[in-house]
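What follows is a short report on a single structure.
Heads up, one of the protein chains got dropped from this complex, but the rest are sitting where they should.
This part shows chain A:
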């Protein structure tokens, strides 16, 4: 069933979500929502269900109970390619690029199933955002540095003009210098009105980029709130995550 959303409606609503790998449950009744134009960060210790949340939303992990509604449409249980066509794109932790294809091919592929009508314009925008990729457009992506590969992964996801962008550990394995670049990329995406759902272990980046946070523990939401309201009290959040 599709309902028409109002400006105040959440873009994504997750209700009592349960999912896991085989018989091992990871999410055990998580509920949260993502509002249009915000950056929500998922925090939690290892195994708390952060990355699983993103993979469930994208259809990579099977939902055993609960609901995921995107723009009012139930998407739980759909195959990844169908969810992508609804406008949800993910930049995964492993990046999952096509190593032997050129930077340009990787980017163009991002728009082949969604956003193809404006692909040329979007591609130009991505080269403007990441001039280094424009310089390396003919290079195979396996020859790029980790930071440049992350740019390709983000650029590829943006090529589909997503309504919701999921970022799984965008600073993972990158130098401090590039972490700052990632923060700037997220800032610019937010400024353009992009809705972001992010998993990030680097708390400095997480708190800098996010508008809101939620804390997952044992697959459930145990805390959450406005990042600005917690300014100066990040220690309390950290205690909640790990203790």
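Quick note on the criterion: a contact is a pair of C-beta atoms (placed from the backbone, for glycine too) under 8 Å apart; a residue touches a chain by one contact, two chains touch by 3 or more; residues count from 1.
Everything below uses one rule, namely that contacts and distances are computed from a predicted model.
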Choosing from "Hydantoinase B/oxoprolinase family protein", "glycine dehydrogenase (aminomethyl-transferring)", "Heme exporter protein A" or "Branched-chain amino acid ABC transporter permease", the absent chain's UniProt record names it "Branched-chain amino acid ABC transporter permease"
Which listed residue, A:16, A:74 or A:96, touches the chain dropped from view?
A:96
Identify the residues of chain A touching the omitted chain, counting contacts across the whole complex.
58-60, 79-81, 84-85, 89-90, 92, 94-101, 105, 108-110, 112-114, 156-157, 160
